[in-house]
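One protein chain is absent from this view; the other protein chains keep their places.
Order as written gives the chain letters A, B and C; numbering starts at 1 within each chain.
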Amino acid sequence: MDNKFPGKDISLSDLKDKIPLVTKKGRKIVDVNGVIFGGEKIPIFAGPNMVESQELIIEAAIKLKKIGVDFLRGGAYKPLTFPYRSEKYNETGSLGLNWLLDAKKASGIQIITEAMSEDHLEAVAEVADIIQIGSRNMQNFPFLVKVARTKKPIMLKRHYGSSLRDWMGAAEYILLEGNDNLILCERGVSAPHTHRNTSRFLLDLQIIPALKEISELPIVTDPSHATFWRNWVEPMSLASVAAGADGVMVEVHPDPENAAVDPLQPIDYNAFSRLFEKMSKVAKAINRRLY
Amino acid sequence: MDNKFPGKDISLSDLKDKIPLVTKKGRKIVDVNGVIFGGEKIPIFAGPNMVESQELIIEAAIKLKKIGVDFLRGGAYKPLTFPYRSEKYNETGSLGLNWLLDAKKASGIQIITEAMSEDHLEAVAEVADIIQIGSRNMQNFPFLVKVARTKKPIMLKRHYGSSLRDWMGAAEYILLEGNDNLILCERGVSAPHTHRNTSRFLLDLQIIPALKEISELPIVTDPSHATFWRNWVEPMSLASVAAGADGVMVEVHPDPENAAVDPLQPIDYNAFSRLFEKMSKVAKAINRRLY
Amino acid sequence: MDNKFPGKDISLSDLKDKIPLVTKKGRKIVDVNGVIFGGEKIPIFAGPNMVESQELIIEAAIKLKKIGVDFLRGGAYKPLTFPYRSEKYNETGSLGLNWLLDAKKASGIQIITEAMSEDHLEAVAEVADIIQIGSRNMQNFPFLVKVARTKKPIMLKRHYGSSLRDWMGAAEYILLEGNDNLILCERGVSAPHTHRNTSRFLLDLQIIPALKEISELPIVTDPSHATFWRNWVEPMSLASVAAGADGVMVEVHPDPENAAVDPLQPIDYNAFSRLFEKMSKVAKAINRRLY
Partner (left out) sequence: MDNKFPGKDISLSDLKDKIPLVTKKGRKIVDVNGVIFGGEKIPIFAGPNMVESQELIIEAAIKLKKIGVDFLRGGAYKPLTFPYRSEKYNETGSLGLNWLLDAKKASGIQIITEAMSEDHLEAVAEVADIIQIGSRNMQNFPFLVKVARTKKPIMLKRHYGSSLRDWMGAAEYILLEGNDNLILCERGVSAPHTHRNTSRFLLDLQIIPALKEISELPIVTDPSHATFWRNWVEPMSLASVAAGADGVMVEVHPDPENAAVDPLQPIDYNAFSRLFEKMSKVAKAINRRLY
């Protein structure tokens, strides 16, 4: 039996020299125009999957802001598994960005939206208060560097097949560019159990204490994309807060069943308003707060 | 491309005729000598991994009962991955059962303990208020039937590699014997992400709403065995309550680092007492209670 | 960052003291009534999933023996995910055992069949030349010990959610009883990728060199149960031989589409006869042989 037989995995403790910035103690707080991540208040992200129309996104911004949401989410550019539908949406990406700007002006809400490629990165950076890097780009290292160099706050989503080690390697690429305004987002992993009679992905809440043990970077969860099923969004959002998440992102749509993309996962304004109150109560139970 | 190409998975909706008892509406409430599962109150299970000594288990019973624990957990018989250590423990299983009985008499607490084989099933049934079936026996169907026939309440743990479908197939075997006092327990699944720089298993909290969508059977979580790491037990216990768990089982040991088995996972009495109060607060936030 | 942060996995090299018999060098050859496992010749197992009728199983024994098969497979007792169908089959298990005996007498072929519980272990041991322990019982340690004590050759299937470490822990239980006639069988693992538009399980051929690096125990593969899809059985059988498998088990049925259980996976006699010739050619290419 060889001493070097594989399986002797390197633990995160052994990685300190590979991710010195991720594991640095006493990091600067992430502050996005006054909204603090990692403090007592838990920022909330909500909005539709896609920026479907100007009307929809302005209405969403106003309604969600009123409920207490900190960031309006909405995709102008969006990676889709198959090309035919993707083309249709992404050709009108710049229109979507304009509508997000309209929504911001109409409501005062901050904006998070995804940059998918260098081609429109500058345009996204002008509109977004936080630039989202989607899970499929998590290890697109040249792109991470370019997004980091915009100096905008970044939300880095975990790939659905990625370990904490790989995710933190990607985070280090961003921090190394001197961009400290980094927020992480757990959005569900694929697992043997998820694809048989449960859901597409499995929200990995255990990653929250695992991350906090090695890093001070704030972590948000996205129960909508993880569960892919609106009935499970509430329990998994409440569990996120209780597990110590530093933010929660929820997909909200005025007419969920007719959402342009992934119509099984959004909830409507009323359901979200109730969820917000419930998350607020759970937050108080652990000495945090939503507003 | 053949129409029957694999991958067209059967959904749980299609399984109704295969698990009619699991999916039956209006099931009888699970009541273990006055402790109700699935109601407003969330029963708590706590205790050491193994019944190490008479003294330890009596002390644990008295202390935990006082904190508010409903069921004392402790293994007299226990399946261990490698045979050498296993032999040592399981040869003294009957002694462990006696000590559990002593602990029950001394404190009035109810007992949950595992039956691992038909050989000692009768003896376990005499001591246990709930018989635990471990994850490794989840699909040992002849054994499930025998445990069901003892007429004792049963806790069926999910195998770490099992889907909801397979778990519910096993549950149906028990219900079919006319034993309705069935409680389920999620104890962590293995996933690609769990074994690289995080933990051994991943506590699957999403299984809670998934189960509740198809069944009224109560479900408990075991964050200690899932995380295998004491620092993560608190956040995952709080998240379990927030996700809708009908019970939480926590490994507690007076001297965690010197526990006979799995010394990385138990917490001590003081830590547990604080956790109990925190779970209680989270329970109240969702209109449930611990006591 | 704590030094003991989980993820520092124990490698098999570190396990030597936990599985000394599995890793022992110079083990005795496994010889089942003259059929050697681990030598130049690769024994082949074939037959239907279930022993459906006396006629079917006698015909199968004669035809398969003629093609060159060493062991007739066929379930008399069989664990099934849901109880209703299971009951039907397992009540007639003793009849199935008798028919297997008839088939053996009529053809001279050796028999492998599964023991699922202590209840019928003695009866199975009387008929079987090799007793199969199914994947769902892989970590049913008290049962492993009892099967080992029958002194019959044993085939231990890997659980679909099990690591090499856990599998070898189970193997050690059998070897520790002094039963050295142990054959391992890889039958597919569940993985995130298997359940979306591919198959139920994934045949893990990499486990073959992994095992051979630490143990001299012979290993067989079961491409039929792994793929669950007859079209894939041939390529995965040929790949098994090329990867170094010490045996291959194939599900064969005279009328595959009307097989009593899992009708998507068996192949018929003609297809099997062609596969046998192809496996024979691949075996020769790597200096082994089928007959």
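The working rule: a contact is a pair of C-beta atoms (placed from the backbone, for glycine too) under 8 Å apart; a residue touches a chain by one contact, two chains touch by 3 or more.
Every value quoted in this text rests on a predicted model; they were computed, and no experiment measured them.
Engineer: What are the shown chains in contact with the chain that isn't displayed?
Structural biologist: Within the full complex, the chain not displayed touches A, B, C.
Engineer: Of A:P153, A:P192 or A:P256, which one is in contact with the hidden chain?
Structural biologist: Residue touching the chain left out of view: A:P192.
Engineer: Among A:F37, A:F71 or A:Y173, which residue is in touch with the absent chain?
Structural biologist: Counting the whole complex, the residue in contact with the absent chain is A:Y173.
Engineer: Given the full complex, what residues of chain B touch the hidden partner chain?
Structural biologist: Where chain B meets the chain not shown: residues 1-14, 16, 23, 161, 165, 190-192, 194-196, 213-214.
Engineer: If you put the missing chain back, which residues of chain A would it touch?
Structural biologist: Residue positions of chain A that touch the missing chain: 4-7, 9, 18-19, 79-84, 86, 116-119, 136-143, 159-163, 165-166, 169, 172-173, 176, 190-192, 195-200, 228-229, 264.
Engineer: Could you list which residues of chain C touch the chain missing from the display?
Structural biologist: 9-12, 15, 161-166, 189, 191-193, 195-199, 202-210, 213, 226-227, 231-232, 235-236, 238-244, 278, 281-282, 284-286
In this section, only the chains that are shown with their structure count from here on.
Engineer: Using CA atoms only, can you tell me which chain is the most central one in this structure?
Structural biologist: Per-chain C-alpha centroids compared to the overall one single out B.
Engineer: So the centre of each chain is just the mean of its C-alpha atoms; given that, what is the distance between chain A and chain C in Å?
Structural biologist: 45
Engineer: Among the residues of chain B, which ones contact at least 2 other chains?
Structural biologist: If we look for residues of chain B contacting two or more partner chains, we find 9, 161-163, 165-166, 191-192, 195-199.
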